[in-house]
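Quick notes on the structure that follows.
Up next, chain A:
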Amino acid sequence: MSLKLEEKAISSKQQFEPLIVAFCCNWCSYAGADLAGTSRLNYPANIKIIKVPCSCRVSPNFVLRAFQRGADGVIIAGCHPGDCHYSTGNYFTRRRFTLFANLLEYVGIEREKFKIEWISAAEGNKFATVMNEMLDSINKLGPSRKLRDGRWIRQQ
Partner candidate 1 sequence: MIRVKITPNNKQSQLQYIREISGVNINKCIQCTKCSAGCPASARMDILPHEIIRLLQLGQVEKIFHSKSIWNCASCFVCTERCPRNIDIARLIEAIRLTIIRQPGKSKFKPDDVPGIIDDKMPQQVLVSGFRKYNR
Partner candidate 2 sequence: MDKTTVRMQQIALQTLANGEVDVILGWKKGDEWYDSYPVVINDINETAELIWDAFCVNNLSKYLITELKKNLRIGVFLKGCDSLAFNQLVIDNRIDSERVVIFGLPCPGMIDPQKVKHAGLNKGLLKVERTGDKIVFITKEGVKEYIGRSFDYDKCLNCRCPNPVVSKYMLSDAVTRTDEEQYFPDVTEIEKMPLEARYDYWTKQFSKCIKCYACRNICPLCSCETCVFDNIAAGVSSKADADCEQQFFHIIRAYHVAGRCVDCGECSRVCPVGIPLEKLNRKIIKDINQLYGDYTADTDIAKSPPLGTYKVDDFDPFDGSKQGGKK
């Protein structure tokens, strides 16, 4: 059996600083995040937002890449199905990631680590609530090495 590459376990004694990568669709969720900003709502700084033209632009490769690089949670936020600026974009997101989320859970990844949310441009508070709840559930899960690439050293 091939000798597996020895994985370095990041010492978990440092205080657990979860990192959540959020893919936000430019027309709805990104605007929702802006609205959360303009209304001075508060959500944790662990959330980091990547702008994508539409939620259908996010590929499972990016999600797994984020987990590999040490993200503890990934959210894909898009317009409510039917409201997509590109009319059918989020219907495909919904199908693709329903299957992908089931597949991830089947392989043993907690559902809380990977979420999809429909957040429109008018729902600033929903954006903040979703992000706060996501962080709570990730904190409850605690640090975990799943899907993580041991060779990628994060600046702690």
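For anyone wondering why these and not others, all candidates are chains of the complex that A comes from, given by their letters.
By definition in this document, contacts are C-beta pairs under 8 Å (C-beta built on N, C-alpha and C of every residue); 3 or more make two chains touch, one makes a residue touch a chain; residues count from 1.
Values in this document were obtained by computation on a predicted structure and should not be read as measured data.
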From 1 or 2, the one in contact with chain A within this complex: 2
Chain A to candidate 2 touching residues, read off their complex: 1-2, 4-5, 7, 60-61, 64, 67-68, 80-82, 88, 91-92, 94-110, 115-118, 120, 123, 125-126, 129-130, 133, 146-151
